[in-house]
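Below is a slice of the complex: some chains, not all, each in place.
Order as written gives the chain letters A and B; numbering starts at 1 within each chain.
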Amino acid sequence: MNTLAHWGPALQFIVELLATAAFALSGIMKASRKGLDAVGVCVVGFLAAFGGGTLRDLLLDQRPFFWVRHVDVLWGVLALCVLAMAFMRQSHFQLTEKAIQWPDALGLGLFTAAGVSQALALELPGMVAVIMGVITGVFGGVLRDIVCNEIPAAFSDHRPYAVCALVGGWTDVGLSTLGVPGWVAMGACVAVTAGMRGLALWQDWQLPAWRP
Amino acid sequence: MNTLAHWGPALQFIVELLATAAFALSGIMKASRKGLDAVGVCVVGFLAAFGGGTLRDLLLDQRPFFWVRHVDVLWGVLALCVLAMAFMRQSHFQLTEKAIQWPDALGLGLFTAAGVSQALALELPGMVAVIMGVITGVFGGVLRDIVCNEIPAAFSDHRPYAVCALVGGWTDVGLSTLGVPGWVAMGACVAVTAGMRGLALWQDWQLPAWRP
């Protein structure tokens, strides 16, 4: 109990930091592949990184936002954008679909855990907490794809993505209901979500086609 | 007066419930026609159903949201999504433009009435109340079309849609200003909006072209 109160905020911070970097990278890669200019790449990087969490905080009426409380993170993401662009320019690094998918899977798990735990801390119902986790995890990428003028990949590529966040979110809610310490539930959520997404990519799982 | 205080919340609830189901169905149909996967169909169904009302509540700073207060409705829409997909798969049901339009017209009327009455209850000016009604009625569909990567049909198909919500909304505001009981004004708003939309579809009305 004491440990949780002590470690909770620090853990939450580290989780959001890692997820932010992972998603910013996925946004930078997508925008560069769509041929956006340097400004567009940075904006899409920011949107992918902060979009899901900001939307969650708007819906939960939580302020100040993560990036207002920790302005350093904004500078960090900006530095990441510049470094990534410089690196890609230097090395003629060919960005493949696969290269985008791995940071994305990690970010999905981390953000889902952050979203669920924030909603549970506000004592919202389990279903709403899971939805907040899915929104936090998925909508950064959804906004990224909408700005890039594509149907969001999460909804159209027939691979499990939001489903992983859903399963991970319910794991978190279930464990929390059983009285498991918060950091264990969060860790399980990250592991289940990112692990299931990784498995899906590795084994090439397809969502069951619902129409012949 | 007493009756209104008694019936107001229940009426508001039933109106939002019916409109939610109608819009979810329109979202499910649109997403399935665009070839989205099962997850995408559910998300677009949720977005069409709750998008307009949630945007209105965000703008009016009203919380908790409809779907946080009534978590059962979330389960209901989820069940509707699953049932609709199962039914469409079983029956090889061909989804036509027309099949989408009728639940959409009903939902438009019901949501517009809900939006206007909520803004009037907050004593906002008539013009703002009408805009809130139009946003509640139209923006679920707008978000649905944006996620499906189309120009929103409401703004581009040269048929009266938002215009119906506008006329219905002013009917509601006008009657309320005249001191008519709230449920009569709401009923008139639903009837005018959905009726005018139905007439427009039946008679194939076109918005006057504003450019040669």
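Assume a contact is a pair of C-beta atoms (placed from the backbone, for glycine too) under 8 Å apart; a residue touches a chain by one contact, two chains touch by 3 or more.
Fair warning: this is a prediction, and the values are worked out from it, not measured in the lab.
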item: 2 chains shown - copies of the sequence in the complete complex; value: 3
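Rule of thumb we're sticking to: only the chains that are shown with their structure count from here on.
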item: Subunit A and subunit B: spacing of chain centres that average the CA atoms, whole Å; value: 30
item: Touch list for subunit B against partner subunit A, complex; value: 31-32, 34-41, 43-44, 54, 58, 61, 63, 65, 67-68, 71, 74-75, 85-86, 88-89, 92, 146-149
item: Residues of subunit A touching subunit B in the complex; value: 58-59, 61, 124-125, 127-128, 131, 142, 146, 149-152, 154-163, 207-212
